[in-house]
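Apart from one protein chain that is not included, each protein chain of the complex appears where it belongs.
Per-chain residue numbering starts at 1, and chain names A and B are given in the order in which the chains are listed.
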Amino acid sequence: MWLKFEQRPEPSRLMRYLSPLLAVGLMVASGMLLFHLLGKSPAEGFKVFFLNPVQDKYGVAELFLKATPLILCAVGLAVGFRGNIWNIGAEGQLLIGALAGGGLALHFHDTNSMLLLPAMIVAGALGGMFWAAIPAWLRTRFNANEILTSLMLVYIAELIVSWLVHGPWMDPDGFNFPQTRLFQAKATMPILVQGTRVNAGLFIALGALIAGWIFMNRSFMGYQMKVAGQAENAGRYAGFSARRTVWIGMLVGGAMAGIAGVAEISGPVGQITEHISPGYGFAAMIVAFVGRLDPVGIFFSGLLMALLYLGGEQAQQYLALPYSISKVFQGLLLFFLLCSDVFITHRIRWKK
Amino acid sequence: MPNAPSETPRLVIKGVSKIYPSVIANDNVDLTIMPGEIRAVLGENGAGKSTLMKIIYGVTHPDKGEILWEGSPVTVQNPAHARELGIGMVFQHFSLFETLTVAQNVALAVPGRLDLAGLSRRIEEISGKYGLPVDPRRLVHALSVGERQRVEIIRCLLQNPRLLILDEPTSVLTPQAVRKLFETLRQLASEGVSILYISHKLDEIQELCHTATVLRNGRVTGHCTPSQETPKTMARLMIGEDLPTFHHGEPEEGREVRLRIDGLSVKSEDPFGVDLEDVSLEVRSGEIVGIAGVSGNGQQELLRAISGEEPVPDKRWIHVCGVPAGRMNASRRRALGMCFVPEERLGRGAVPRLSLTDNVLLTAFRRKMVRFGMIRRKAAKTFADDCIRLFDVKCGGAASEAKSLSGGNLQKFIVGREILQEPKVLVLAQPTWGVDVGAASFIRQQLLCLREKGTAVLVISEELDELFEICDRLVVIAKGRLSPSKATSETGVEEVGVWMSGMWPGAEPAKDEAPHVA
Partner (left out) sequence: MQPSLLSAILFATIVAGTPLIIAAVGELVTEKSGVLNLGTEGIMSMGAVAAFAVTVHTGSPVLGILAGMTAGMAMGLVFAVAALTFMANQVASGLALSIFGVGLSAFIGKPYESQALPSVATWNVPGLHKLPLVGHAFFEHQGLVYFSWALLAAVAWFLYRSRLGLVLRAVGEAPVAAHSVGYNVVRIRYMAVLFGGAMAGVAGAFLSVFHTPLWVEGMVAGRGWIALALVVFATWRPARVMVGAYLFGGCMITQMFVQGSGMHLNIPSQFLSALPYAATIIVLVIISHNKATIRLNSPASLGQPFSPEA
């Protein structure tokens, strides 16, 4: 017996919504299997990984805190992905955004102005856009594949951060640790709920979700991006500019990632170090896909991905498993999603 | 016809059915072919001809039914198996590989060790024997469409087939080349090869075929002997009614020029493309001008230059309603009053996965469907509803995906969308290609109405019959150059056929090679 896919006459609306749930189910199931193989109790593993992190108010707040940069990056990436712009360098744009915003905070270390934080956010967006503009320019001007160039720029961004915190920007009173001095109060995000770390960055993320939704679903430009992504020739036939699609896709992604970077350094991190982001820029691609490139979906998948991060920390603490287990879960989730998506357009037939 | 009753039929098909999720492609089809017989399989687009041939060649498998090959039942596993049995097939959309040489292409269909030198010799032998000149060392992308077809035929003949299937083989040939092809086919038949000839062109079938099987909606609606029928009676078998005819008023003189192409020369960016050389053409208000030609002679490039999908370097090369528009993109040219119906419907003329309402926005957004950068979906929906009603588009409403429509209905929708924008100039490529007869005549009628209203219409088509039916004037494109224009009433298929090989009076001899035709 061998399975065969048969095209549905009409794509299934039901499966469009079921397929992410199916993917999550499969991910949890294979996670339990993994725990079992590692000699841990699957039930215990499930509890530690998926339930423990959100047991109390602090845990839920952490969930939203972690989801903030993921949602920000994912909304920006979704705009590009819809237009077939494969910006996979959000991690680098996040870092450069953090450097731009953080540089401002370090420069105006003594200011008392309320404008510092907003200025940092703007600088972060500009920094991210600058880093994203490089692959956009290389693509529109030289036809260079943005997948590879944007990714290479991640490595370069990491090295720039490393150079700055080891060199020019190193905290003079920091015992030679590779980090900058801590930011002052005017350069940090206000905390929303006392006793937790969740901060005003969450509002920016929610605002980005709403703006993203309007752009994608209501604006003519969003429509043009969708056309370019689904049928390049139709876009050209209509006379929509392919260059503009590339630029907007990349720049929006870069701006959002840059803001996410500022949200991290002015929020939970509080300074620039070599470890600003535990791979948020990459995880955000999964968030975007699992969320169907739609802001509503991204909200939920952002929370799910945040849970995987927190679950990884818990597993490290209570099950003595490496933290990287959360990346294993992330990869599995995306795989299962991509595979279950076939059921939207196809159904299975068993062949003898 | 060598059809002695004692002989075993070469192929018998009994009760074959093939059901796809959305359509019954073949329904209980019977067909018999004898050695040396040339049998036409006649039917409209979508009648199930291609599916039947794919079943015989093993590309797909029937859900029901039986196939007898030379008297014994077989299940054709795959094309390699079919070739082993002695079945060869020439595809409508050639199954050739552009970046490989002729010999390599042939090698892919010949089992055994890879011996390109030996194979090249055999290719030359066959090509000499059947009058199919082709150079085995050349890369396929450098060949003309006619040459490519020869490669396909040679590829089949190398295996000494006893049954040869040809799927719409003449759609890419000039009338003269068609005659040469028929000679080859008759020679093969006289050697005992059976030939299944798929076509919807009634005159060709009458000229070539001994017998015919007619398909409609997947069913056999009759068998006949073409020499004893008239095109009219065969058409009735094929479409179930009489072929529609049009009346065509005289063109008025002295109307304004709406589309002017002046000395357009474009080097193709695609290495497999055709360069346009010094193309000039005028289309006036209230006339339909046709561009005839064998595909692959620059039609694609010319269309992209006219539509603005590929703007040209000099703005004066193209004038739309008097405005130099060469450097404008498609959207800005549309703003000048030009509309365009491309050859590919899905993926170019319409976005497959978007609703009809969203597909209206693609080109008609200027009609108050966008305000402050935001979409007014209601306006688009109204437009889509009008288009569906006025152009008789059969679909599940404006919310249906473009992909779910049949070829004919989607084409009516796209033509409707462009016409409802009241264009001053309308350019169409292959307006009725792959469309059923009813929809095709509806579209042609709409074009004639538009002409009455004073629109300048330019039609590019490979179907000569269609061009002669609706056009006031004709020009011919060959190797990226355009012939002088001639009134349709003052020329005929024969002359246009000669021109299609690039040999119109005053044409410079082509510089490098033979024109892009057979």
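FYI, a contact is a pair of C-beta atoms (placed from the backbone, for glycine too) under 8 Å apart; a residue touches a chain by one contact, two chains touch by 3 or more.
Quantities reported herein were computed from a predicted structural model and do not represent experimental measurements.
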Practice task
Using the contact definition given at the top, list the shown chains touched by the missing chain.
Solution key: A, B
Exercise for the section: Looking beyond the chains shown, say which of A:18, A:32, A:192 or A:328 touches the absent one. Expected result: A:328
Exercise for the section: Have a look at A:138, A:182 or A:319 and name the one touching the chain we're not showing. Expected result: A:138
Completion exercise
Touching the hidden chain, out of A:153, A:187 or A:216, is A:153
Problem - Touch with the omitted chain, as defined above, among A:71, A:286 or A:307 - result: A:286
Problem - Touching residues on chain B - with respect to the absent chain - result: 54, 58-59, 78-83, 91, 94-100, 104, 107-109, 113-114, 269-272
Completion exercise
Listed in rising order, the chain A residues that touch the chain left out are 5-7, 86, 88, 138, 142-145, 147-149, 151-153, 155-156, 159-160, 162-163, 166-167, 282-283, 285-286, 289, 321-322, 324-328, 330-332, 334-335, 338-339, 341-342, 346
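In this text, only the chains that are shown with their structure count from here on.
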Handout entry: Complex contact set, residues of chain B against chain A
Key = 21-22, 307-309, 329-334, 340, 342, 344, 346-354, 358, 361-363, 365, 370, 373-375, 401, 404
Handout entry: Residues of chain A defined as touching chain B within the complex
Key = 6-11, 218-221, 223, 226-227, 230-231, 233-234, 236-241
